[in-house]
Structures are given as structure tokens and as C-alpha cells.
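Only a part of the assembly is drawn; its chains keep their places, and the rest are absent.
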Amino acid sequence: MQLTDTAWAARPYGEVVDLAEQDGSVLVVPVGSLEQHGHHLPTATDTLLADAVAHEGATRTDAPVLVTPPVWTGLSPHHMPFGGTVSLEREDLATLLEGVADAALENDFDALLFLNGHGGNAALVESVRASVGADHPQAEVSSLTYFALAEGFADEIRDSGVGGAGHGGEFETSLMLHLHPDLVDMDRAAGTAMDEHYDLARQDLFVGGPLAVYREFTEYSESGAIGDPTLATAEKGTELFDRLSDELAGLYGAIHEHNRE
Amino acid sequence: MQLTDTAWAARPYGEVVDLAEQDGSVLVVPVGSLEQHGHHLPTATDTLLADAVAHEGATRTDAPVLVTPPVWTGLSPHHMPFGGTVSLEREDLATLLEGVADAALENDFDALLFLNGHGGNAALVESVRASVGADHPQAEVSSLTYFALAEGFADEIRDSGVGGAGHGGEFETSLMLHLHPDLVDMDRAAGTAMDEHYDLARQDLFVGGPLAVYREFTEYSESGAIGDPTLATAEKGTELFDRLSDELAGLYGAIHEHNRE
Amino acid sequence: MQLTDTAWAARPYGEVVDLAEQDGSVLVVPVGSLEQHGHHLPTATDTLLADAVAHEGATRTDAPVLVTPPVWTGLSPHHMPFGGTVSLEREDLATLLEGVADAALENDFDALLFLNGHGGNAALVESVRASVGADHPQAEVSSLTYFALAEGFADEIRDSGVGGAGHGGEFETSLMLHLHPDLVDMDRAAGTAMDEHYDLARQDLFVGGPLAVYREFTEYSESGAIGDPTLATAEKGTELFDRLSDELAGLYGAIHEHNRE
């Protein structure tokens, strides 16, 4: 929960109301998780990353954007066997997100974006976008998993092949080395390449087909991490974060423009 | 609800039990909708297509596959303003799908595939796949929207450009001309090209980015159809159905093989 | 799911809207089950019968009547031990029926009839009729279990005594021999006379007192069928179906007349 100028949490209520009433105002709700990320990353990794990029994007645009505290209770049943993980039931997370949106949209925001940071949340968050959107026709409601913003440029930065940029892999570890180096223990960094046998299924954060298969992560990895975190560097993290933030700032601006009267 | 050999509905209970107990057995649950599809297609289009391809795929494989009746109550809040549409609340559809799966999996199926036919259902069905999978570790649970099987070959068949193969467009209309020509009224076929202003959002059944935006279809189309149904022909439908069914049969086989002891 | 003229599913949305707007329009929602019916009948028997009579009744009246696809997910906890059965939780079926009605009644139907085909659903469907009715005062909402329409004439046709016309017995088997002879395996037809020890409880589809007792069907029958299916014939089925359809057409007409402005 950041306490910068782009944070609802850090502002008195009157300033929230004023920002919401600006033409084309955008509210961002980061959604993360508290779950195992291998032995080298903290459990809040997805929450921290979604939250950080949400705010950094907001500082890089002139559009009126406000960010709520992150929802840190994600869907992680597939990580529960490792321990150290807090996962809600599917419907309870949906209800929470809808409740946050229902209350927040009593202020006069013109758009709401759920910015998700955890793959296991993605489908649920997208489906909540539709229910919130149907209930609040006065606001444009959308959802996005932030790392998809890197689909166009990740290959320029990553060294791992397909399967190396998974859960707690090169991509997420690099970002954490940039943002929270003190919370990363590279000595314990170890992952497993995902070995997905269905061609139609997802192979990586950035590569995958339309078939969604449920599997516990204990099937994939002993440490809990997927991919190759040993290839991560702070430099890659710095570049990824910079480009992700620019992409997101661009999207904020586009949403703002599209929702001006 | 088909009553062929691949249909649970058409069999006495003992035969269902027997099939489920075969090694590597696969249960398929088609999920469709009852919603406006323009003036030229019947409201059950998505249900009919998902159901038809589910069964045809099953007839083209030796794997033990059984298909439940289709769930015809989808998520279509964005179509409700047109009328003639039955849409459930997000959570109520999720509960229904989970209830069907919970009961069905008391039989000894080794895998369950939700085969979705309606874009508006896709995220919800995918999230239900996770909750069902977490609750039933003895079965491999997956989900797929059937038309994504055509991503690799749709361009070989379609004549429309990006935006032409939308809701009730060239693709769905061709399939219906093949399967239910008596239910298609080509004289009334009319659609509107989707004019999506966010680069990051979906443009078509087959083309799209990661941003999901909620919008009522009245924003897009007067008739309710998106894309260009006038380009549809029964011949295209025949080819599409044939290739979709082959793809699906292949997936059934792969699931069967992967879940044998 | 029939695709005839009386089917919502088979029509474009505009035709649904038009029919609903006719004065005294009637919407019928068939409710069935997917459950064991002995070794000689398919699991969808109740769904097929409720759906068939719902449509045939509609073709025999001039009243504007439309039939939704059948709800095939019933309440069958008492059949689950046999396998081959999909039963929802009580409340989940109620929510589904209410959801279908809520969406359907956004069209301008003047009356809604839940036409039930499964004894185990009867009380629940009747209670849902009240909640839907209370929520939609603009439409007259009613419920009926279709085989009760035969109470007045079943004795003229059946050969079995009290207890012979139970679940999968003479009555249902005859109807299936008429409608779906290919799905009936008379060689495997076997039932057990219901031996109800409480005088106040139900003895048969057509005979019974006010006491409702919950029992699993494994207490009653080895095959799963109750009554005597061996007495069933297609001729009886033809006559039953004819008279049931006439009765129902009469009811449709009465509802139509009563709800004209």
C-alpha cells in the first residue's frame, strides 16, 4: 500500500471526491496475491509488482488517475500445498472485488481498471470486470494482467527461452531485484522449466494457447518457482519496469481520453 | 441436447457409470447461451455450435468420451437490451457449472473439459475450471472456447478481414448454415464491423490483445450482430466444422492419453 | 432442446420479443432431470418428457406460447447412489430457475408456467413459483408437474395397480416408447413395486397422501425403477401423450385468456 500522491489511501476524502469528478477520471484497483514464489522471493511478490507498476504508470501520465490499495488476497489454490499462501475461494474474491468497485464507484469515476498481477487471478478478474461493468453503466470497466503489457518487448530483454519466464522466474525476479532487492535471496533462486504436454495450453507468462488446465504447482516444481530465476538481474528489472510503466501510462491516457465527455 | 451415442442424456445410468470407469475417460460439458445473434440467427446459436462440435469431436476419436447436455444459460448482460436473451448472474452460472461438475465427478471420470461456445462466458468458465479442479484432484479439469481451435486455420477460410468474424458474423453464420440451414435467414443477415479503439483490446473472435473492456453490444451494432454475416456460406461452415471437429478429436485423444494410469 | 416453431431457442431474438408482446402471452419453462431411470430408460427421461409435452401442448393451441430449452439439472439426491445422475443442491436449482425467470421476464410475457417433469423437483419448483411470482407482479406465475394432468384418466389406460406407475414404471416407459423407442431397452425393463408403509405418504405418481418422506431410492429398488415397466407399450404412450397434450393445451389457453388485458 503506497502512500504517494497517486494513492487513494494517502489522501483525505475530499481530494478523492475531487479527482473522481474530473472529466475522464480513472480508478485503478491492483489485485495481487500472497503466495509462495519459490525460496528466493517474498510471498507478496505479485501484489508488490502490480501495485508498483500501477502507481508508476499513474505518475507518468497527466490523466487524472487514482490507485486504491492493492487487493492482496488472490486465488492460489494451486499453491496452497507449499504453505505460506493465503488463497480465497473463487467466489469470495469475486465478491470482494465487486464490493470494492461498488463502493468506489459511488464516487464519480469515469473508468475503472482492475490491474491484476497474478496469473491465477486473471480469468476471475476478467469475469468480475463484466459483472461490475454491467452493474455500473456510467463507468467503463476493464481488466488487464500487467505482465501482458510486456508481450511485445519481453523477448528483447529476457535470456530464457519459452518456459523460463514463469511464476517466480526470470521476469518477476528481475522486477523484484529492481524494486525490492532486499527481499530477494538470489542464493536460493531455483526454478524448474515448465514442461507442458498440451500444445494448446499455456507454456509461459508470454506464450500459450487457449486451453486452460488446472494443476497444482507441486506437479511442476519442487521449489515452487517455474522458469529460470537465476537469469534475473536488476538491470533487466529496471528496463522491464520502465517499459511496463510507459505502456501502462499510455493505456491510462487512452482510457482517460476515451471517457471524456 | 443431442441423443446420440456420445450423449449422457441418451444412455441408461449403468452405461454412464461404465464409460466413466474406463481408463482415461473424458467428460465434456458444453456451455452456450441463449441470446440475440442478430436478426438472421437463432438465439441458441452458441449452444448449438458448442454442443455439435463437442459430439462430433467425440465421434471422431476412439477415446472414451461422454458429453452432457449443454448448459444453455450463459452470461450475456451485454446482450440483454436487445431482448430475447436469458443471462444468469455471473456467480449463478459459476455455481451451476460447479454443481454439474460436482455431481458428474461422483462418477469415475478421469478428466473433465468445459467446452464453451460463447465469448461472454469464456473468463468465467476458465475461472470455474480452477475451482472445480482444486476441489476434484482426482480428475484433470480444463476449459476451452471451441472457436479458439480455429485460430490456426480460420484465415484460410474466411473472407472478411479483422472484425468480420465477430458475434453472429461470418464464422458463426457459416457454421449454422452447415448445421441448421433452416434456422438461418440470410435475407436478414446484417452486421457491423467492430470498431475497437483500444489497441490492447479484442478486435475479433480470433484477433485481440489482453485488455478486456465491458461494453453493451448496443454500442457496437444495431442488428446485434458483429462482423459480416453476408460473407457466410454453408461450404465454409462445412469446412470449419470438419476442421474444428478434427482439432477437438485430437485434443480429446491427448487428454485421454495423458490421464491414463 | 427442440428447435421447432414453439422454441425460443430456434428463433431470432426479435421474434421472441414480438411473441412476448402479444396480449396474454405465455412462457413455459420445462424442468427435468438427468438421473437414473432403471436399466431400460435413458437418464434424460424426465427432461425429454416434460419438454415434449410442453411443445406439443403449444402446437395444439392458438394462444401465443413459447417454450424455453428445458432445465435438465434437477434435484435427485435420492438417485445419486446409482451413478449416472447429475443433481444440483436444492438452493442452486432454485437460483437457476429464478435466474432464468428474471431474465426471461424482462421480455413482456404475461404469464410464466414452470412445467416440471420430475417428482423430486415438484416441491422446489412450486416454491420457486412463489418467489418468482412475488418478484414479478406483472406476470402470472404458476407451476405444474405434467404427469398430474393424467390423474383424471391414467386409470383408463394403465394396467398396473397402485404402485405400478412410479419412477421409470408403466407410465413413463410407455411415453418413452411412443416418443423415443430407440432409447428404450425393454429387454432390461424391471422395476419394483413401491412398498410404502406410511398410509399418509405417496404410493405412486397418481396416488398419495400429504406426508412427504425423504428416502434414497436404493431403499426401494435394485434396478432403480419403481413400478412395473414391463406393462408399458407404445400404444399406451401414444394415448397418454395425446391426452396429456390436450390437457396442457387447454391449460395454456386458459392462462392466455385469463391474462389478456
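Here the chain labels run A, B and C in written order, and each chain numbers its own residues starting at 1.
What we mean here is this: a contact is a pair of C-beta atoms (placed from the backbone, for glycine too) under 8 Å apart; a residue touches a chain by one contact, two chains touch by 3 or more.
Because the structure is predicted, anything quoted here is derived from the model rather than measured.
**Q** Copy number for the full complex, please, knowing 3 are shown in place.
**A** Number of identical chains in the whole complex: 6.
Keep this in mind: only the chains that are shown with their structure count from here on.
**Q** Give me the step distance from chain A to chain C, shortest route via touching chains only.
**A** Counted as steps through touching chains, the separation is 2.
**Q** Quick one: name the chains whose C-beta contact count is the highest of any pair.
**A** Chains B-C share more contact pairs than any other pair.
**Q** Just how much do you need to spin chain B so its Cα atoms sit on those of chain C, in degrees to the nearest 5?
**A** The rotation relating chain B to chain C comes to 180 degrees.
**Q** Distance-wise, how many Å sit between the C-alpha centres of chain A and chain C, to the nearest whole number?
**A** 49
**Q** Taking each chain's centre as the mean of its CA atoms, how far is chain A from chain B in angstrom?
**A** Each chain's C-alpha centroid was found; their separation is 28 Å.
**Q** Quick check on chain A: which residues sit in contact with 2+ other chains?
**A** none
**Q** Which residues, counting only chain B, touch chain C once they are in their complex?
**A** 1, 3, 8-17, 20, 34-44, 47-48, 68-70, 72-73, 80, 82-89, 92, 95-96, 99-100, 103-104, 106-107, 180, 183, 185, 188, 224
**Q** Taking the complex as given, what residues does chain A use to touch chain B?
**A** Listed in rising order, the residues of chain A that touch chain B are 75, 77-78, 89-91, 94-95, 120, 123-124, 126-134, 137, 140-145, 148-149, 151, 197-198, 200-201, 209-216, 251, 254-255, 258.
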